[in-house]
Structures are given as structure tokens and as C-alpha cells.
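Here the complex is missing one protein chain, while the rest keep their positions.
Here is subunit A:
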Amino acid sequence: MSIRVEEVSKRFSTYPALAGVSLEIVDGEFVALLGPSGSGKTTLLRIIAGLDFPDSGVIRFGDRDVTDDPAAKRGIGFVFQHYALFGHMSVARNIAFGLDILPRRARPARAEIEARVDELLKLVQLEGYGERYPAQLSGGQRQRVALARALARNPRFLLLDEPFGALDTKVRRELRDALRIIHDEIGLTSIFVTHDHEEAFALADRVAILNAGRIEQFAAPAEILERPASPFVTSFVA
């Protein structure tokens, strides 16, 4: 399903974090939001997720206006930079959380949930880690758990806020590749935030470059490199 962001603006106190942003993300696309720190990437992603709400503008999933829908109802998976795992739950319970909290009528049987957990553990290459606790895992492993947890309820959209930001280069690259494979395998529509242009270009179908709350250019990596839309883009990707 497509995501449409139409003329979204958001201010914190007096400073505009987003100043009229429009984006149209095609079904199945993998898009990177790229820009320097403070350019509004996180704010835009959180508004798409329903964790923040715009002052003006509209968010559509497909044809549906979801601008006022709460995050819990949007059918998204969200991955945070610092994993945000539930420390008092095992890896398996973390991953199963989205299913465990479903009302009884909608909840799959216990065995089905466990099967789904095993399937997800395999998908993120953490088979056999179900009984561990987050504190017993490395950063890269934790982010894999966070990814599996976000996918448990089969979201249509996967939103990731600097998911590799806290990891070292080698783990970053591994996870990056794994993410792209998972995206293609499941047929998700994904948006991920980064301030690293190499990462954005290596991973995304299209890259949206933000600067001071505006989109400077939204195009495929090759296009951006060949025809940067502004002096800012030229210098930022150099």
C-alpha cells in the first residue's frame, strides 16, 4: 500500500520542524529519509507512525486519511534507534508482544504464536535465542529482535529511525543487507531514517533529502548523484 504525505507542517514552540512536506511512497518501495541532524527526519517518521501529529497537512495510507488515527491502529512496525526492547521479557516474549496483547477473539492460539516467534527468529537469524533476555545480547542482536518484534503482526509498513545508528560498521553492514532481504521477501513498504548518505544510497530505491524541515530532492540514488536538485544536495552527498 502507498503512503502519501501532503503538505505536512509541524512546529515545536516557534521553530518549524517540518515546513510543508509532501511525499508519495509507492507500494513495496524502500525509501530513505536522509538529512543532517535536526532536519526533521524523525519528526516526519513519527508523524507517519502516529506517534506525533501534524499542525497541518494530511497522511494517507492508500486512499484512507489516517492523520488522526492513533499509532496502535495504523498497522505499522516501528524500529527505534536504541532498540526499545522490553528488558523484563525474554526475546521470545518481546517478539510475541504484539500478538500476546490481542483481545482473545483475535489472538492466535498459543502454539501458533510460538510458531510465529520461531519463524521470526529464523528470519532475523537468531534461532535458539528465544529464552535469552535483551541484556544478554549484543547491540546488533538487540536490533534484530526489535525488527522481528516489529514484524510480528504482519505490518504493511516498516518504519525505522536510524536503526543502525548505535552499531559499529561491520554489524551495520550485515544488518543493512539483512534488512533489504527481509523487505524484499515480505513485500513491505519501508521508510528508514539515516544521516549517512552512503547507507541511504546503498539500501534505498529512492532517497528523500531533508534540510531544515523541507524536502530538497526525492529521487533514485543515481538520479540524485547525476542531477542534484540544489547546492545543498550537492554538498551533502559529496
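Note that in this section a contact is a pair of C-beta atoms (placed from the backbone, for glycine too) under 8 Å apart; a residue touches a chain by one contact, two chains touch by 3 or more; residues count from 1.
In this text, contacts and distances are computed from a predicted model.
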| item | value |
| --- | --- |
| Per UniProt, the name of the complex member that is left out, chosen from "Sulfate transport system permease protein CysT", "NADH-quinone oxidoreductase subunit F", "Electron transfer flavoprotein subunit beta" or "1,2-phenylacetyl-CoA epoxidase subunit A" | "Sulfate transport system permease protein CysT" |
| Residue, one of A:Gly40, A:Pro54, A:Gly98 or A:Gly130, that touches the chain absent here | A:Gly98 |
| Omitted-chain contact residue, chosen from A:Ile3, A:Ala49 or A:Val66 | A:Ala49 |
| Touch criterion as defined above, residue of A:His82, A:Lys122 or A:Arg227 at the omitted chain | A:His82 |
| Touch with the omitted chain, as defined above, among A:Val26, A:Ala72 or A:Ala220 | A:Ala72 |
| Interface residues of subunit A (partner: the chain not displayed) | 49-51, 70-73, 76-78, 80, 82, 84-89, 97-98, 101-102, 133, 135, 146, 149-150, 152-153 |
